[in-house]
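All protein chains but one are shown in place.
Letters A and B name the chains as they come in the text, with residue numbers starting at 1 for each one.
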Amino acid sequence: MSIYVLIHGAWHTGDELADVAGSIRAAGHKVHTPTLAGNRPGDPKTVTLKEAIQSAINYINDNVLSDFVLLGHSYGGMIISGVADQMPDRIRRLIYWNAFVPADGESIDDLSPSHYVALFDEITAKDSSVMLPFPIWREAFINDADLATAESTYNKLNPHPIRTLKDKIELTNNLAELHIGKSYLNAQQDISMPHSLPWHPRMSEKLGLFRLVEMQGSHEVCFTNPSLLAKKIMEAGRE
Amino acid sequence: MSIYVLIHGAWHTGDELADVAGSIRAAGHKVHTPTLAGNRPGDPKTVTLKEAIQSAINYINDNVLSDFVLLGHSYGGMIISGVADQMPDRIRRLIYWNAFVPADGESIDDLSPSHYVALFDEITAKDSSVMLPFPIWREAFINDADLATAESTYNKLNPHPIRTLKDKIELTNNLAELHIGKSYLNAQQDISMPHSLPWHPRMSEKLGLFRLVEMQGSHEVCFTNPSLLAKKIMEAGRE
Partner (left out) sequence: MSIYVLIHGAWHTGDELADVAGSIRAAGHKVHTPTLAGNRPGDPKTVTLKEAIQSAINYINDNVLSDFVLLGHSYGGMIISGVADQMPDRIRRLIYWNAFVPADGESIDDLSPSHYVALFDEITAKDSSVMLPFPIWREAFINDADLATAESTYNKLNPHPIRTLKDKIELTNNLAELHIGKSYLNAQQDISMPHSLPWHPRMSEKLGLFRLVEMQGSHEVCFTNPSLLAKKIMEAGRE
């Protein structure tokens, strides 16, 4: 039995990981799917990256978790990097699932293609949130879904606090040198990052020695194939 | 119900797409598989790229087609790019299946490795056609077939008009800016373009926002796995 803590991506909450969590629980594990500060209903959208990371740390402390597998999806990679930096001894293994792997001082914007940065800057709302336009969601995030699934899942998303994409992370440790197991879980048809500037190996190799696990699917396998995702998370997370 | 127009690649005719068309029809769609000028029995091999594109436009006009999904395979990517440039309002979505995506003024030769260009120049026949040598077909085009399939399918090919590989396309619009849905369908073991100079993402990302769909197989999945190809075309072609 292992304990999994799954950290969602931008525009998501932990609720959208319910199906995958269910499949992992069915295999005998404990699973937590907290929602980060900034993505909870009613949260101010001025939340900073540091505050979002702190909200994950608070969750772990409140639930007195240790020896757990900590997974981050997409933006969640920034969060788990920040958590691991502050409490490495509590974590058994990190799993980056098509997730950002930052060096000290890097932001998501630093790691993203400039067309995303320009677009998000242009469409940021007055409350400091940014919403992903549906056409990008449909074609580049959930390209393996039919239209009905693309629409129903889009309706579950929430505007994301833009500062968490712009803030540069502060890390005391080099992730590659932390004595924690590291896995990178890569969905092969994920083009939310263009394949000319891909998740893997561009992000994964910043981890130093890591375990690669791959699966078919888009950036949003949590919606299009949660049972496959659960299986692959368990392959990535096992000893 | 959707209407699909499937445009074959070099050395092929529409007849070789009969199996995949049959699978798409069985799912309730209408499918057209015209043969381009230059590849029809008896056609002169001096056909130009412009004439080949015009033959596709004529077919669409003659059949009074609109709101259709237009797919191009390999060389067919040049053709559908030319068609989309001239009648964007008639097309619902473009699918490039391991196909060339040209910018204005680019030819297939411009987008191909120099060893192909040199080879084809050397073996061009007096009638301005070029035939693909069997060893290249067997190893780099239909690498997922057994020898009997490689041979029987090779016997269906026809010499290809060399000018269509050399002519630079004239495009009025930037494909990435056309308001048409765009998909790229990529067979992962397709080495007809070397993977150091690959179809995807080198061609696909010229489309701007596009949907990626991938499948196992070589450049010639139409022969080696037509039902998988049909399934993936429908994933690429749906709303």
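As a working rule, contacts are C-beta pairs under 8 Å (C-beta built on N, C-alpha and C of every residue); 3 or more make two chains touch, one makes a residue touch a chain.
Everything numeric in this text was worked out from a predicted model, so none of it was measured.
Asks: Could you tell which one of B:Asp62, B:Asp89, B:Glu122 or B:Asp146 touches the chain left off the display?
Replies: Considering the complete complex, B:Asp146 is the one touching the chain left out.
Asks: Consider the whole complex, including the chain that is not shown, and state which of A:Lys30, A:Arg211 or A:Lys231 touches that chain.
Replies: A:Arg211
Asks: Give the residue, chosen from A:Arg163, A:His200 or A:His219, that touches the chain omitted from the document.
Replies: A:His200
Asks: List every residue of chain B that touches the chain not included in the displayed model.
Replies: Within chain B, the residues that touch the unshown chain are 135-136, 138-140, 143-144, 146-147, 188-189, 191, 194-196, 216.
Asks: Spell out, residue by residue, where the missing chain touches chain A.
Replies: Touch with the absent chain occurs at residues 181, 200-202, 204-205, 209-214, 235, 238-239.
One rule holds in what follows: only the chains that are shown with their structure count from here on.
Asks: How many Å are there between the centre of chain A and the centre of chain B, using C-alpha atoms for each centre?
Replies: Those two chain centres are 37 Å apart.
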